[in-house]
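Here the structure is laid out as structure tokens; the discussion comes afterwards.
Not every chain is included here, but those present sit where they belong.
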Amino acid sequence: MVKVGVIGAGGRMGVAVCNAINNDSELELVAGIDPARAGSEIELNNASVTLSHKAELSALVEAGADVAVDFTHLEVALTNAEYCAANGIHMVIGTSGFKDDEIAKLDSLFNSSNCVVVPNFSISAVLLKHLSKIAAPFFETAEVIELHHDGKKDAPSGTAIDLATAIDEAGSDWAQDPTEVEILPSSRGAKVGSVPIHAVRMRGMVGHQEVIMGEVGQTLTLRQDSYDRSSFMPGVVLACKKVGSSEGVSLGLESFLGLE
Amino acid sequence: MVKVGVIGAGGRMGVAVCNAINNDSELELVAGIDPARAGSEIELNNASVTLSHKAELSALVEAGADVAVDFTHLEVALTNAEYCAANGIHMVIGTSGFKDDEIAKLDSLFNSSNCVVVPNFSISAVLLKHLSKIAAPFFETAEVIELHHDGKKDAPSGTAIDLATAIDEAGSDWAQDPTEVEILPSSRGAKVGSVPIHAVRMRGMVGHQEVIMGEVGQTLTLRQDSYDRSSFMPGVVLACKKVGSSEGVSLGLESFLGLE
């Protein structure tokens, strides 16, 4: 059993992570850190376990955690990383936005234990990008449609830009956009190289990405749908299991999925 | 049997129309007009029929045509309309782009026979618009994605603009676009009122339109796919059968489909 502690255990994502770990047969939830909720019980859906929120990172060492999962914010995560690295605890960081020098700092910290920084825990999203890169060289046109709930304030999504960039680079011979007359502006989307991104904002939806690629007489469509926050859980569980045997600091789930 | 003559019978669309009429049990193809091909045989896929192209509209009267289908160009079609109206022949015009004064002219011409001007013969496209208008009032967000082959030079398609306009007007309470930060410009598409249109240009595709509408926890998606030019044929056949009992000048297939 891999012993796991969760930093930021009290938010909605944190509670979901605690439950996912608690319900996996190879993982054991041993600590939940959330200073604001210290002393109150973690809401686990498995009646046989009770665990209360702790205020201090030292609870990780006390509980004998092998791995710490961090769902806080960038700056907090960097501070937490110092503690984990100093105490030989592997770390799974679910925060995005790390810059090169911050990754370098993590590199310098993690010597006796390992760390993985995961911008996207959705296995289907990671696969979508991986498969799209394999397919891209065989097609002459490719477009990305990303669809999100209508509470999302930025467009297009960072994940879609990353995806379109990867597709554009993986292809070698993209056809030119045939559009000569724009009857209405912007209908052809935002282009990343030769790959347009179309962003749909739709009440009721959650998070969805579609890649369409075309050749003479045929198209290939790859689509990933996330229906709720639980879509991140299989990736979190996987990362907790694999971080111990990766070395130093890794980026993304790709290597843990055997996709590199 | 309704006797039908085809004006512009020699082009690829014309040949397809001739065959569709020839193969319908309630219609009889009696004449094909194409001055450039006068005397040559129409390429019918039904071996039991032979018919040669005629140069003059008078072939319609000679053949006793009840209905003339016109797949020429706007100005030619208007001239042909004078002949048909003067000779009591109903007319199905498959040309788009008629302006109000040109429709008015048709109105003044057709007294003893009827005329229908059909910008889109695709029954599925006509239904897509009709059904979208019914559904629109029950949703708070709606977007249109139109996808065409990568030889199409204008974007978005005229049909998609017409569709988005109809949806926008049919809804009463569209939510505001949530986008506050455009990381890349144009990703949110071309807006017709509150309804964005996204245009995809994809090698291999033909003509496709998708409408997505959303409410709390649910979406409704309506999509029409045209796989080849034959998609227009059921609409042409329907128009030939129905134009005799419509009155005066009609616009679009909607009324013939019983959708108004």
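Going by the order they are written in, the chains are A and B; count residues from 1 in each one.
We take it that contacts are C-beta pairs under 8 Å (C-beta built on N, C-alpha and C of every residue); 3 or more make two chains touch, one makes a residue touch a chain.
All values reported here derive from a predicted model rather than from experimental measurement.
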| item | value |
| --- | --- |
| Copy count for the complete homomeric assembly [2 present here] | 4 |
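Keep in mind that, in the parts below, only the chains that are shown with their structure count from here on.
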| item | value |
| --- | --- |
| Angle of rotation relating subunit A to subunit B [CA atoms, steps of 5 degrees] | 180 |
| Gap in Å, rounded to a whole number, between the CA centres of subunit B and subunit A | 47 |
| Sites on subunit A touched by subunit B in the complex | 139-141, 143, 145, 147, 150-156, 158, 161, 175, 177-192, 196-205, 212, 214-219 |
